[in-house]
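Moving on, here comes subunit A:
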Amino acid sequence: MIVIAALLVAVMLAAAAAALVFRDLLSAVIASCVVSLIASILFLLLQAPDVAMAEASIGAALITAVFVIAIRRTERYEE
Partner candidate 1 sequence: MVNPVLLLAVPLGLAFCVPLFGMASRRAASFVPAIAALFNVVVAIRLLPEAIEEPIVVCLGGFSAPFSIVLFAGPLGLLLAALVALAGFVIAIYAVRYIDTGAITKYHTLYVLLLVGATGVVLTGDIFNLFVFFEILCISSYALVAYLGDRGGLEASAKYLIQGAVGSGLLLLGIGMVYGLTGTLNMAGIAERIGAVPSVPALVSLALIVVGLGVEAAIFPLNAWLPDAHSSAPSTISAILSGIAIEVGLYAVARMVFTVFGATDMLFFLVFLGVLTVLVGELCALAQSNIKRMLAYSSIGQIGLILFAVSLASSEAVAGGLFQLISHTLSKVVLFLAVGYMILRSGSKEISSLEGMGQQMPLTSLAFAVAAFSLVGLPPFAGFPSKFMIVRAAVAEQEVIFLVLVAVVLVATVIEGAYFFRVVQSLYFKRGEKQAVRQEAPSSALIPIFVVVVLIIVFGFYPDAVVRVLEPAASDLVRSTDYIRSVLG
Partner candidate 2 sequence: MSFLQDYAYYIGAFGLVFIGLLIVLVQHNLIKVIIGVSIFDTGINLFLIAVGYIRNGTAPIFSRAGLEPGAMVDPVPQALVLTSIVIGVAVLALALGIAVRLYREYGTLDLRKIRELRW
């Protein structure tokens, strides 16, 4: 179990680092969405199903949608 958790943590941190370096904002948003999704799996592993549901539905889905709408209203690439 702990190996799975450690792998998930590694992927999550890699996604966060990707959000730091991507110059394409849309990719950065998707990376942060991946961070949220993996965090919600980690919540599940930590026996917090309520929080996992909230993080998946609010943190991963809805806020990503708002981010994408905001990027469509502004610009996609960093200068």
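A word on the picks: all candidates are chains of the complex that A comes from, given by their letters.
By definition in this document, contacts are C-beta pairs under 8 Å (C-beta built on N, C-alpha and C of every residue); 3 or more make two chains touch, one makes a residue touch a chain; residues count from 1.
In this text the structure is predicted, and so the values were computed from the model without any measurement.
Between subunit A and the candidates 1 or 2, touch in this complex occurs only with 2. Listed in rising order, the residues of subunit A touching candidate 2 in the complex are 2-3, 5-6, 8-9, 12-13, 16-17, 19-20, 25, 28-29, 32, 35-36, 39, 42-43, 46-51, 54-55, 58-59, 62-63, 66-67, 70-71, 73-75, 78-79.
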